[in-house]
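Note that one protein chain is taken out, while the other chains of the complex remain in position.
Coming up: chain A.
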Amino acid sequence: MIDHILIGLARFLVGGRPEWLGTQPSLRQRIYFANHGSHLDTILLWAAIPTRLRPTTHPVAAADYWGKGRLRRAVALDLLNAVLVDRSGGGPASGQDPLAPLEDTLQSGHSLIIFPEGTRGGEKLPAAFKSGLFRLATRFPQVELVPVYLENMSRAFPRGAFLPVPISCHVRFGTPLFIKAGETKEAFLERAREAIVALAEVN
């Protein structure tokens, strides 16, 4: 019920209908990775995944934002089915591995939605990726890595804004990729980023 209201409102304000260009919705285990510029990203990408796939697809969300306050926490955990990660990292000394909850989710056979830039930028094209995607791709080489370009979300609802404004947004799914044997971290991360850049130029 609430999910329908939220999706209906989002569609009315910013559109965001999915465009499956390089692949189709599938039950296969996947990591959707996308550029990140707005809090709308998580909601619209989640809304773009067909209903039947949503229970097993988990957006990765920052605990310092989505974990705060009862409403936000309820939206993140109960509605979006999110996995919360601690971005402060803590480093190895704290004994906390920020990627551990993600690996647990993949271990259970479920899919993830991640934003490899780690934070929201305001540009059209994504910034350099953090290494998390490389680690997940190496540990789970059978999982399809699906690039997703999120267009206009950072214009509709930029950092620090109070309300989203109605600007048409698009969610474009590209062709799945896999890590190649012996591919270095830098080469892989750049290839993954290029896959999103290519989707940004589709018109």
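One rule holds in what follows: a residue touches a chain if its C-beta (ideal position, glycine included) is under 8 Å from a C-beta of that chain, and two chains touch if they have at least 3 such contacts; residues count from 1.
In this text, contacts and distances are computed from a predicted model.
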item: Which of "ABC transporter ATP-binding protein", "ATP synthase subunit delta", "Phosphocarrier protein HPr" or "Phosphatidate cytidylyltransferase" matches, in UniProt, the chain that is not displayed; value: "Phosphatidate cytidylyltransferase"
item: Residue of A:8, A:50, A:69 or A:122 in touch with the missing chain, whole complex considered; value: A:122
item: Residue among A:165, A:187 or A:202 that touches the chain left out of view; value: A:165
item: Contact partner of the left-out chain, one of A:35, A:57, A:111 or A:152; value: A:152
item: Chain A residues that touch the omitted chain in the full complex; value: 122, 152, 154-155, 158-163, 165-168
